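Left out: one protein chain. Kept in place: all the others.
Which chain is which? They are A and B, in the order written, and residues in each are numbered from 1.
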Amino acid sequence: MRLNFRGWCGFVAAFCLLIPFTLLAGAPKESRFEAFLVWATNGDDAARKPVTPEIRKKLKDLPLKWKNYFEINRTGLSLPPGGTQRAALSKKCSLELTDVDGKHLEIALIGKGEPVLKRTQSLSRGELLVLGGNAPDETGWLVVLKRIE
Amino acid sequence: MTEDQQLQLQAFSDGELKGRGAREVAAWVARDPEAAALLKELRNTREALKGFAPQSKVPVSRELYWPGIERRIRTVERERAPSRSPEFLSMLRRLLMPASALAALLLIVTIAGLQSGLFQSAHKADTETAMADSGTFTYQDYASGTTLVWVGYPAER
Partner (left out) sequence: MAETDHSSADDGALVRAAQKGDTGAFEELVARHRDKIYARAYSMMRNEDEALDLSQEAWVKGWQRLNQFNRKSSFSTWMTRIVINLCLDELRKQKRHRSESIEEMGEEAGGVERQMPAVTANPTERLERGELRQRIDEAMRGLSHEHRTVLLLHEFEEMEYKEIARTMDCSIGTVMSRLFYARRKLAGLLSDLRSEN
């Protein structure tokens, strides 16, 4: 294989251009999330705000027995690389996120000050993590976590 | 008969009721002639429709139908691939050799970096730890990218 002078110039130029690009691409960025506290029920409640159509569609694909989902609270979380953030979704319920390696998250659900669940998983943009349990009167509670950035 | 009862009867006829619900409706039908008559009508209608799936044929010949589809497929594929001028293509060809060498160099660097721990591994298994004896179960809907984790932790009033 023989390279002419133009070929070598192109090679060196491409290599030099790629180095800063690779470094920038590798630089860690803050991740942003949105968490929702949702009430699941078969009844109707005109006073409550339904969840967004995107979330509703994804919840309907899950094996949940409820027809209606209402947004009780919503909060944003910004997670620096390797950092931890906690947000309260209600007086009794908090969510704590820890960035593990830029792609994986440790998610801890805290209820009444006690840890209920801790989970480590990846969560890409557009994916949802739904934590849930039963609530009184045959309703349910859900915590929906979504990565925005 | 209320609207709810009528719909229950229909659900029973369609096999959508199970267990106790189905047994209750069956018992109701056995003692109520009006319910029995409506159930019979629903079943007759379903029977009448069986085998009568709409059977319209494409009103144009294969020679006209397929080219329309083929044209659209080509349009869609053309829109997906970005257009390039001939000059750009010949420039790409000239850079092909050095670009391949560069790609090989980056591959070596990446492998060396991974082995030396310079880059963090992207692969980590999902793990889950329940803090309390909450009887969790996990369901994953791969199509929509949604994970459901159900905990046995009840909310209080």
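In this section, contacts are C-beta pairs under 8 Å (C-beta built on N, C-alpha and C of every residue); 3 or more make two chains touch, one makes a residue touch a chain.
Small disclaimer: the values here were computed from a predicted structure and weren't measured.
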item: Interface with the unshown chain - residue positions in chain B; value: 3, 6-7, 10-11, 14, 16, 34, 37-38, 40-42, 44-50, 52-60, 62, 65-66, 68-70, 72-73, 76
item: Interface with the undisplayed chain - residues on chain A; value: 57, 60-61, 67
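Heads up, the rule we're going with is that only the chains that are shown with their structure count from here on.
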item: Cα-centroid distance, chain A relative to chain B, in whole angstrom; value: 21
item: Contacting residues of chain A [partner chain B, same complex]; value: 1, 3, 6-8, 10-11, 14-15, 18, 22, 26, 57-58, 61-64, 92, 100-104, 108-109, 111, 114-122, 124, 126-136, 141
item: Chain B to chain A touching residues, read off their complex; value: 94-95, 97-99, 101-102, 105-106, 119-122, 124, 126-132, 134, 136, 139, 141, 143-157
